[in-house]
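Only a single protein chain was left out; the remaining protein chains are all shown in position.
So, chain A:
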Amino acid sequence: MIEVHNIQKAFNGNPVLKGITCTFETGKCNLLLGGSGTGKSVLLQCIVGLMKPDLGSITFDGLVFTNNKVDIKQEIRRKIGMLFQGGALFDSMTVYENTEFPLKMLTPEMSKEERRDRVEFCLKRVGLENAGTKMPSEISGGMKKRVGIARAIAPNCTYLFCDEPNSGLDPQTSIKIDELIYEITHEYGITTVVITHDMNSVIEIGDHIIYLHKGQKLWDGNKDEILNTTVPELKEFIFSSSLVRAAKKVDEEAQGGLAAATTDEAINI
């Protein structure tokens, strides 16, 4: 479990995070939802240690991450896997070498054969068992994301962070990536945090959703509760999605049809 307590961050006096407190639950897909510029990425960067918050604390399974000793921070970081927006694969390495890299660096006690087995397993798990020899420049955006996931899970990470895993992907590939993240989270019982503004992802994989608006947490709940929210900003955000609007329209039409049919029946009786 990751606990975030009163995180504040400002750039040149402009507050971006205004005291966010939330919890990311173990074994669940935790979604950080919000529009552009609401502070999702800044919060994620603070959690993984790429940025230092001005105030507040972050705890990983009871271990305090912020302002702690370097050794403890390193210990926590070695349990973190991250899927970056663009994949962030190392250009000079093949898909196989990219997946093997964290194992080489973080687990020197592993033999070459053990590493090979683990890499082959991870690549197979993300459906890329035949792409090991390819360079990142030779594979598609969706495949890059898959390699990113394989690289993140290779060292048996406890926490998986995904920064907009669907960005730049077609809807079908997006769904596949979402499914993969969801399956991996539940299969290995890891704590997954996904940044998204895609309502499809919310409906598909949102075990626990935290909605950010102007640097503040306005709502949290799960995918079944989100459509019944009473928070006006979240309502506006949800119904700005054309797919949700279309679904709502179909639903209303169906209900209208049902109501009309009921009225006709009543008249007949």
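The rule we apply is simple: contacts are C-beta pairs under 8 Å (C-beta built on N, C-alpha and C of every residue); 3 or more make two chains touch, one makes a residue touch a chain; residues count from 1.
The rule is short, and it goes like this: contacts and distances are computed from a predicted model.
Student: Just by its UniProt name, which of "ABC transporter permease", "Glutamyl-tRNA(Gln) amidotransferase subunit A", "TldD protein" or "NADH-quinone oxidoreductase subunit D" is the chain not shown in this complex?
Tutor: So the chain that does not appear here would be "ABC transporter permease", according to UniProt.
Student: Check the options A:5, A:18 or A:77 and report the residue that touches the missing chain.
Tutor: Per the contact definition at the top, the residue touching the missing chain is A:77.
Student: By the contact criterion defined above, which parts of chain A meet the unshown chain? Give residue numbers in ascending order.
Tutor: Chain A touches the missing chain through residues 48-50, 70, 74, 77-78, 80, 82, 84-86, 88-91, 102, 104-106, 108, 161.
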